[in-house]
Structures are given as structure tokens and as C-alpha cells.
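Missing here: one protein chain of the complex. Every other protein chain is in place.
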Amino acid sequence: MSLDTAVVELITAAVRIATPLFFAALGGILSERAGAFGGVLASHLIGSSAAGLAASVAAGVLIALLVAVATVRFGADQMVTGLAVNILAVGLTSFLLRGFAARGEAAIVRVPVLSAWPVPGLADLPVLGPVLFRQPPLTYAAAALGVLVAIFLARTRAGLTLRTVGENPAAAFAVGVDPVRVRVAAVLACGALAGIGGAVLSLQQVGTFTDAMTNGRGYIALAAIIVGRWLPGGTLLGCLLFGAADALQLRVQSLRLPVSSYVIQMMPYVVALVVLAGLGRSARLPAALGVPFRRE
Amino acid sequence: MTAGALARSVVSGGAVARPLASAVVGIAVALGTAALLVLFSGRNPLVAYLALLGGAVGTPDRIAVALNKATPYLLTGAGVALCFRARIVNIGAEGQIALGGLAATWLALRLPHAPALVLPLLCALAGAAAGAAWGGLAALVRLKRRVHEVLVTLLLNFVGVLIVGEVLQGELGEPGAGFPQSPLLPSAAWLPKLVPGTDLHVGVLVAVAAVLVCQVVLWRTPFGFRLRVLGASEGAARYAGISFAHTTLLVMMLAGGLAGVAGAIEVLGVHYRLIEGFSHGFGFAAVSIALIGALSPLGVLPAALFFGFLESGALAMQRAVGVPTPLVSVIQGLTMIFVLAAMALSAARGRV
Partner (left out) sequence: MPEPARPPGAMLSMRGIVKSYGAVRANREIDLDVSAGAILGLLGENGSGKTTLMNVLYGLVRPDAGRATFKGRPLSLGSPRAAIEAGIGMIHQHFMLVPSMTVTENVMLGWAAAGSWLRAAAVAARVREASRVYGLELDPDAVVGDLPLGLQQRVEILKAVLRGADLLILDEPTSNLSPPEVGALLAVLRRLRDEGRSVIFISHKLGEVLDICDEVVVLRDGAVAGRRTVAGASRDDLARLMVGRDLTPPLARVAREPGDEVLVVADLHARDAAGVERLRGVSFSVRAGEIFAIAGVDGNGQAELAEVLGGMAVPTRGRVFVAGAELPAGVAARLDAGVAHVPADRASVGLVRDMTLADNVMLRDADRAPFCRRGWLDFAAAREAAQRGIEAFAIRAEGVETPVRALSGGNQQKVILARELGRRPRLLLAVQPTRGLDPGATRFVIDRVLALRDAGAAVLYISTELEEILAVADRVGVMYAGRLVGVVRPGGTDLTRVGLMMAGALEETPDAAALYGVKA
């Protein structure tokens, strides 16, 4: 395979792999910009258990509801609650998959994989064609959603309110906003989006559901958000970075690269750490992230 | 200190009764909810739980497996509980265990002819050092850059595990093996069995001893006092001359060191080699266990044993009744959630 074909194929794969991440990360942005996190981890998992996008959204919202109630209403520690729900979700999905077969064996679920929808005309462009215009439908949806979320955050009053709740909930409260309601809504939206992310995995990539198939992607989405500094555009780059790393490490052999696949996989996390540590510019995490809001 | 005073101090650890009660209630509710799930899937929950119990404690072999599983939970849970006391959320056990196992493996492969009593000890110390360094690194980033330790330890988990994977591809790897793993460690490094004929190794003794030491440290030493003051009131801690930076660094290194020892024990006592992915899931389990144990090292004892027995009994439950093993994760997750909510509620009502 010639180098440029390989590169194109690589980038295409990276975009494809980044898609579920991006859904989860978009959701994570919403809830983290509102100052709550954790929903993204678990919802991602549940979403993959269903045939049907709507079901995955519903499942994601349900899980997020659990997180929202525990953390925003009761003030339980957010990261820890997210972890708990994550553990629960892995177990629950596996359990449901097996619960109805004899002897606890896994049911075989097969769903036709959504194949690529090439955009007529544009799909034949060199390089950009396969990368941008010959992707499965949910990937297009991801891009569209990314734009929508960006507009929402930057250009609408609801988005401004959400960002304020994440930075200074007292200021929001002083103008009549209820930070608790905003955060709950954000966590639920996060669940929905992450649920779609899970659906991407099962409907678009693998065609079935297996135990723990999300394999920690929720946490990767969190890392992507850190790299992207809680902005949709930056997070897209973060997801692509992780997607590229994943795509690259699978192809280390065939591309005969001098670098080990583990080092490649490590790079995005190191980048995230560097971003967090603020080398370059001060890391702009939402100031009230992880801090429960209590009425004085 | 007399033995009697020591014993009293281990038990006296402050107001543990109420939070442990909420842990027990949490477990009960979780078991009940899980029972509903079992019912829903068309099986008898009572039979399932009995099978679970039998699989956990039915024979000495099963108990040995459960205790082995509980060992790393004890070590990491105690460390994370101490961090929680100072209001530091440390989820880095997975990376710390991985690097601890790595250090132990490296040393063991270097000194194959060392005496059988000394080598495991040295390897455990190496593991502790590696884990402490990784925990200390997270603390430094948190202190110098004012970044929440959850994010730092999360990322360092990934990096630590990947480092192990990388090293297993290279110098420590076993060529020709179908899976990334190190060569079998020299038998001099293996942990001796506690009960001959079973799988139970001495690691559980080390773990229990470590938990008791943590309890004593928390309640009987100035360092433990500083942890508790820091966790209770930052303003009072400043007034008392307690340095947030020093205390954070020390407790993270302590927790990292304990996790590192856990990693060494897993390598030296269970697998007898370094296997990629052996540290998976421990970071989060440690947090669950610390919480369920009411953030007290002494409370971590039953919590860790609970997790260990749950996991060991799960397979038997599946074979006997057909209830899938993931039910255990469900129970663990539900327990955590209920305990968290209960803790949050009681905190909101103004109690400890």
C-alpha cells in the first residue's frame, strides 16, 4: 500500500474511531461545562445494549438520571458516583444480555452494521473524499451535533446560563437561575449523547453487543475533553487525536513504524496531562467543576 | 505503648458505628435490588444467593481464593481511605499497582539467585517504591498546578498501564508467548503459601497488617491527626500550622506505596509473572471499598472481604443456578451508589 493511500486510510479510520468518542465527549462537555461530571462514563456503556438509536438514548438518559439525582440533588461526590454507576452499568448490561438464556450464557445479538453512506460527488475527492464524505451516517450526525453544541454554548441564552452555572453558580443564582435544575438537565443531555455514542459502537462498528465493549472509552472521552479544554472544537481535535492513536497502533506492523504501539497509545494521555498542567496557557477548566451547589 | 493500649486504639477509631451502619444498609438494599433483577430473569434469588455463598465459603479452597482476591483490595482500600480522610480523591490505584508489579518483576528477574526469604521482601519494597513515586507524581502535579487530583490520577492510570505494556514488549517480555507477559519468575521470589495445599498465600497477612497499621497511623499519630483536621476544616488546618502540601504529598505517597505492594503481591503470589492488564479495575474498586468502609481502615477490612467473597462466589453461582457473574458488578455498583447517597444525606443533615 502506498504511503498516501495508507495515510488517507489511517485518517479515515481515525475519524471513524473517533466518532463514538466524540458523542460521549460532547455530552461530557455539556455536563462538565455545567459543573457536573460522571454521566458520560456510564451512559456510554448502556447505550450499546439496544437495537435502535432511540432505545440507546433512553437508556443513556436513565443512567444519567441516576447520576444526576445522586450528585446534584444529594450532593454526593461526582466522580465517585460516576465510577459507581459505571461499575453498575457494566454489570447490568452483561447481566441483561445473559439473564434470559439458559445457564447464563451470553445471548447472540446480531445487528446489521450500518455501512458507509457516500455523499455523491464529494466522496470522490482525493484525500478529503474518503475521510470526510464516505463515512457511516452516525459519523455525519456527530459532526452536525458538534456544530449544534458549539452554537448552543456560544450563542444562546440557555448556553450562557449553563456556562455560568459551571463557573460561578452563585452568580447564576443571584439572577434567578436554579443551578441544580440546570445541572440535572445537563447531566441528562450528557446521558443521551453518550448513549448515542454507545449505539455507534454496536450499530456502526461491531454489529453486536459484547461484555464491556466500551472498554473504558468513557474515560478516554473525559481525557479528550481535557485536551480540548472543554470546547467543542478542541474536543473534536482531542477525539481525533485518540482516534488516530488507536488507528495508528493497530497499523504499526503494516506501516512498519519504528515506534511501539504502546508509546503511540500513551501520547494522547500525556498530551492531556500537559494540557492539564497548564504548560503553554492556563488550563481553563470550568471553575465550579465538581463543586456541589448549596444554597446559603 | 502497651499491647493493650494498641489494641484499644485500633478499635477506638472514632465514630465508625454510624457510617458503617449506612454501609450495611446500602449492601442490604443493593442485595435486595439485585434479587429483584434475578427474579425478573426468571430465577430464584434465594437459591442464587445460597449458591453465591457456597461458592465463596463452601470449601477451604474457595475461601482461599476469596482471601487472595481480597488482599489487593485491602491494601488499596486502606490507602485510598486515608486519602479520603484528607478529602483527596485518589483513583490512581490501577496505575500504581501496575508499576508496583513492574518493579517487583524487574527486581525478581535481576536477582534470581537471592535467598527465598529475602527476595519477595525486596521485590515488595521495590513495588512500594514504584507505587509511592507514581502517587507522589500525581500529588506534585495537583499541588504545583492546582489541578484536581481525580483528573491527574485518572490520566496517570492509563499512562502507568501503558508503560507496563510497553516494557512487556521489550526487555521484560517473554518471547514466543501468545500474550504480553514476562517470563515465569524464579521460584525464590514466589510468595510462600499460608495454608499448604491451598492457593492462599501470605499476602493476606501483609494486607491485614497494613490495614491495622493504617488504622493506628490515622488515630494515634500526629500525621493521622493532621489528615483528619485537614479533611474536616481547611481553615482550622492553616491555623493549626498544618501544611496542605506536605500532608497531601505524604498521604498520596503512602497510598501509592500500599498499592505498589499490592501489585507486587499479585505478581509474586498469584500470577508468578507480570501479565498485561493484571491491574485492571483496581483503581475504582479501591474507591468503592474505601467508601463502603466508611473511610476507615478498619472498615475497609469487611468491605474488602465482601468484595473478595462476592467475586469468588460468582462463578459458582453462574454454574449452579445460571445467574450470570456480572450480577456481582451490579451489586457492587448499587452498593456504592446507595452508600454515597446515604453519606451525602447525613452530611447534609449536619452530622460528621
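Labels A and B are assigned to the chains in the order they are written; within every chain, residues are numbered from 1.
The definition used in the following text is that contacts are C-beta pairs under 8 Å (C-beta built on N, C-alpha and C of every residue); 3 or more make two chains touch, one makes a residue touch a chain.
Since this is a predicted model, take the numbers as computed values, not measurements.
Visitor: Quick one: say which of A:Ser56, A:Thr164, A:Thr235 or A:Gln265 touches the chain that got left out.
Guide: Touching the chain that is not displayed is residue A:Thr164.
Visitor: Pick out which of B:Arg43, B:Lys193 or B:Arg220 touches the chain that's been left out of the picture.
Guide: B:Arg220
Visitor: Tell me which stretches of chain B touch the chain missing from the display.
Guide: With respect to the unshown chain, the touching residues of chain B are 1, 220-222, 225-226, 228-229, 232-233, 235-236, 238-241, 352.
Visitor: Tell me where the left-out chain touches chain A, residue by residue.
Guide: Per the touch rule, chain A residues meeting the hidden chain are 155-158, 160-161, 163-164, 167-168, 170-172, 174-177, 284, 287.
Simple rule for what comes next: only the chains that are shown with their structure count from here on.
Visitor: What whole-Å value do you get for the distance between chain A and chain B if each is reduced to the mean of its CA atoms?
Guide: A distance of 28 Å separates the two centres.
Visitor: Under the definition above, what is the set of chain A residues touching chain B in their complex?
Guide: 66, 70, 74-77, 79-81, 83-95, 97-100, 102-104, 211, 219, 222-223, 226, 260, 262-263, 265-266, 269-270, 272-273, 276-278, 283, 285, 289-290
Visitor: Can you check the complex and tell me which residues of chain B touch chain A?
Guide: Chain B residues touching chain A: 37, 40-42, 89, 91, 141, 144-145, 147-148, 150-152, 154-156, 158-159, 162-163, 165-166, 169-170, 284, 287-288, 291, 318, 322-334, 336-337, 340-341, 343-345, 347-348.
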